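Of the protein chains in this complex, all but one are displayed in their positions.
Each chain carries a letter (A, B and C) given by its place in the written order, and its residues are counted from 1.
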Amino acid sequence: MVKVAVAGASGYAGGELLRLLLAHPEVEIGALTAASSAGQKLGAIHPHLTPLAERVVEDTTREVLAGHDAVFLALPHGHSAALASALPTEVVVIDCGADFRLTDESAWTTFYDTAYAGSWPYGMPELVRGVGQKQRAVLEGQTRIAVPGCYPTAVSLALAPGLVAGLVDPSDIVVVAASGTSGAGKSLKPHLLGAEVMGAMSPYGVGGVHRHTPEIEQNLTACGAGEVTVSFTPTLAPMSRGILATCTARLAPGADPAAVRGAWHAAYEGEAFVHLLPVGQWPSTAAVLGSNNVHVQVTVDERAGRVVSVAAVDNLTKGTAGAAVQCLNLALGLPEVCGLPVAGVAP
Amino acid sequence: MVKVAVAGASGYAGGELLRLLLAHPEVEIGALTAASSAGQKLGAIHPHLTPLAERVVEDTTREVLAGHDAVFLALPHGHSAALASALPTEVVVIDCGADFRLTDESAWTTFYDTAYAGSWPYGMPELVRGVGQKQRAVLEGQTRIAVPGCYPTAVSLALAPGLVAGLVDPSDIVVVAASGTSGAGKSLKPHLLGAEVMGAMSPYGVGGVHRHTPEIEQNLTACGAGEVTVSFTPTLAPMSRGILATCTARLAPGADPAAVRGAWHAAYEGEAFVHLLPVGQWPSTAAVLGSNNVHVQVTVDERAGRVVSVAAVDNLTKGTAGAAVQCLNLALGLPEVCGLPVAGVAP
Amino acid sequence: MVKVAVAGASGYAGGELLRLLLAHPEVEIGALTAASSAGQKLGAIHPHLTPLAERVVEDTTREVLAGHDAVFLALPHGHSAALASALPTEVVVIDCGADFRLTDESAWTTFYDTAYAGSWPYGMPELVRGVGQKQRAVLEGQTRIAVPGCYPTAVSLALAPGLVAGLVDPSDIVVVAASGTSGAGKSLKPHLLGAEVMGAMSPYGVGGVHRHTPEIEQNLTACGAGEVTVSFTPTLAPMSRGILATCTARLAPGADPAAVRGAWHAAYEGEAFVHLLPVGQWPSTAAVLGSNNVHVQVTVDERAGRVVSVAAVDNLTKGTAGAAVQCLNLALGLPEVCGLPVAGVAP
Partner (left out) sequence: MVKVAVAGASGYAGGELLRLLLAHPEVEIGALTAASSAGQKLGAIHPHLTPLAERVVEDTTREVLAGHDAVFLALPHGHSAALASALPTEVVVIDCGADFRLTDESAWTTFYDTAYAGSWPYGMPELVRGVGQKQRAVLEGQTRIAVPGCYPTAVSLALAPGLVAGLVDPSDIVVVAASGTSGAGKSLKPHLLGAEVMGAMSPYGVGGVHRHTPEIEQNLTACGAGEVTVSFTPTLAPMSRGILATCTARLAPGADPAAVRGAWHAAYEGEAFVHLLPVGQWPSTAAVLGSNNVHVQVTVDERAGRVVSVAAVDNLTKGTAGAAVQCLNLALGLPEVCGLPVAGVAP
């Protein structure tokens, strides 16, 4: 059994990590830590985690996190580097925050307000990196992994096959994505109150200012089709979980529309979690809720000259905690799917 | 008092018409007609319309609709022409369906399955048609008016100011819009069941096949900036009402980003229902629920070279029945705002 | 025109008051006051109140509230007495809070933590007080009125007809009510976050500790059938607005089940806002949303020997702000329905 600690256990990402770890056959759950809720029983914070209800949350310190085989960090950005540096290099550290995702320091400093901490291997195994190449190869056996952001997960998996195959133009990508409100975390802000959220669709971070923008661009630029600048508009949807990313890009000059489906099919054939749906069936966040799945569908709008690719993920599962556990499996040499839910909770 | 009949009173559009007409000081509600629910009391169909609970729904026939000063048609497409031709030309007929919206027969036959019926004056008073020109001028005193579709209302009002002002490029417009499920009507389809809808965001009509596409293109092309082909992706959101349309277009070559806000401001200054929000405040469907308002915000994403304009409307009010009543007011020479709600129902 | 101020304009009750006052033909909206949000534009707090978006919220002081014909107080309990005493007795003061609802000081001190302030005429016009008697008679021309609580509105109107008619036993009344989360106000508490609320039904204040308990008992005891002690369990439902109160009481010994419907019918015949639905049709919160209506249905479960009466109201409209405006109308001698919505916003 692998002994695992979760730092940031009181937040939504931390709670989802624990839900998944409870079902993981190779994991023993060790220390659970948090900041302001240290000292409380977990049952008062996450009543859904019944088997852990009596566990007491501890302070997030090096001492508490010591003595584990793996540590998940689910903290606000800016807090991971100091903790990680205190953990031995042979301990697997999986960071669910943004701190180690960006390889370009200037991108970090443009979008974040804390010091650049460098980058770790990027934890999106299914991301195509070239013909026949996936990010997975980079992750096996690593002991430091940065879990991707929730929006970048949906958007990158939706578009990368077309960029790698040269079928879409990298220069004019437009993404509008809807997220459940758990994506905003457990923040006590008036606009996140239930009475405000229900019945409400609204955009935020419009105009290229959302922090996931450079991460999306980093992933898509790495596909090799050219520098990507994305017009990214996130919206808040009246649901607890889920991201639906509607991604459109111009069909590349001279590209054959008929080749599009084949490229996406080839990219995800055999993947356990990323699924190109049958022709005519479009993704729904409800179908992936609570699972580590990504549902993708793609079509060509020949009138408008655009490829439209839509991906649905659960922002807390594949968008955060599920990806983190998947990375743990790769780090430890376990089967990649070990302990991860392959079916959604619907209706 | 103007005696008004509603044909199609049992559907969502019909119900919303009646809700608004109940509060209209110049209207007396006459015949209510429907197809399969004829003979029922309205209270069994629309329990929210308490003052009309005892009214009996009649069959939709020429005889029942005769003897009114105005008739609203809220019928599936293909049914309006025959009814309208049977009504005297001095009777005001406001069609909430699609039948008379498109001026181009070939666009109609590409997207619809019934015979082309011609076009009527298009009932979107606030639509800019040129510098200082609005569609309103066309509508005053008309006795046949086609109410715009719900998506075209949000999208056209979001983008027209930029096209008329020459600030956005007409050639590469991308729209992703979210709609509450009442937009699909009272259709007994499994994917519209509450258990399926709650928690679910999903796209439909992807790839340029949604019937509102040619109507959007017609409106935006009429702005004079050139032929518009839109990449339009509608999505279904887990809410009863509301449309949030996220509309992006390339900044026109040589256009000054600083001029964008001014153009939108000029377009809607003084409008009773269409409001450009203060800088930094983005529209939410919750804020316009049940009102005839359109909330618009616009910004320029200079990194991506795109203008992003977002509009929120209630699909049943300004998106259908509110626009219809507004058109009735214009047709009759009443104040345009007469009887229409200017505040949303929130939270 | 009556010049009206709203103290506590930034909360949900204050916002709903303003929505209704905007549609009231005899009212001019004067000062809007609040505590922490004083100095902000109303559009930033209540984006749905579009016509008031540019109005600036002022501090809640005697000076600001002076010079109005009527003042609505929508404040946390304990704040109304001091403000009210500073307003001339000829100014109409309508208190939406709890401060002046209870006539029994010991009931107040058992359930509240501030000093007892006395009681004002109780603003529930439709409440039956004896055969052929309604609370309405007490309210006409008053200048100090206490608006009922939202739960007591639904529960009292659901049960009073049976108690007055002697058809139900006052000694064993059980009420379980569901409320939308706006009932909890705009409180920044984790369990009210959208992500927590959606999909969640949960009880609170269980075991007779909810503050609306003594108000319900006061109303029902006044029906004259005997001292009422109610078992009241409120629950939080995943919706923004609405209360559904399921109220059951033993059929009184010797009472004729067949007389039940007649008693309820007689109580509400001719009422503008309280409606006994047709046999077989049960209330839904959706049907009264945004309206001042109360929908009631009653039946006898002869197997269990209980009368079951269910009422639906919108907690913010008839449950708070609508009742307040209705009381204003009675205080001023206006038609009781003046400016109040008689149809719900559905679907």
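By definition in this document, a residue touches a chain if its C-beta (ideal position, glycine included) is under 8 Å from a C-beta of that chain, and two chains touch if they have at least 3 such contacts.
Everything numeric here is computed off the predicted structure, so don't read it as measured data.
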Discussion item. For the chain that was dropped from the view, give me its touching partners among the shown chains.
Written reply: A, B, C
Worksheet item: Who touches the missing chain here, B:95, B:126, B:169 or B:196?
Response: B:196
Response to the item:
Touching the hidden chain, out of C:312, C:325 or C:343, is C:312
Discussion item. Using the document's contact rule, name the residues of subunit B that touch the chain not shown here.
Written reply: 12, 180-182, 184, 186-190, 192-199, 238-241
Discussion item. To test your reading of the contact rule: which positions on subunit A touch the chain that is missing from view?
Written reply: 12, 15, 18-19, 22-23, 41, 43-44, 46-53, 182, 198-199, 240-241, 275, 277-278, 281, 284, 286-291, 293, 295, 341-347
Fill in: Residues of subunit C in contact with the chain not shown
172, 174, 176, 178, 180, 193, 195-196, 198-204, 206-208, 213, 229-233, 235, 237-242, 244, 246, 248, 250, 282-287, 289, 297, 299-306, 308, 310, 312, 346-347
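The working rule: only the chains that are shown with their structure count from here on.
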Worksheet item: So what angle, to the nearest 5 degrees, turns subunit B so that its CA atoms land on those of subunit C?
Response: 180
Response to the item:
Max Cα-centre separation from subunit A goes to chain C
Worksheet entry | Euclidean distance of C-alpha centroids - subunit A vs subunit C, Å | 45
Item to complete: Any chance you could list the residues of subunit B touching two or more other chains?
Response: 198-199, 240-241, 284, 286-287, 289, 346-347
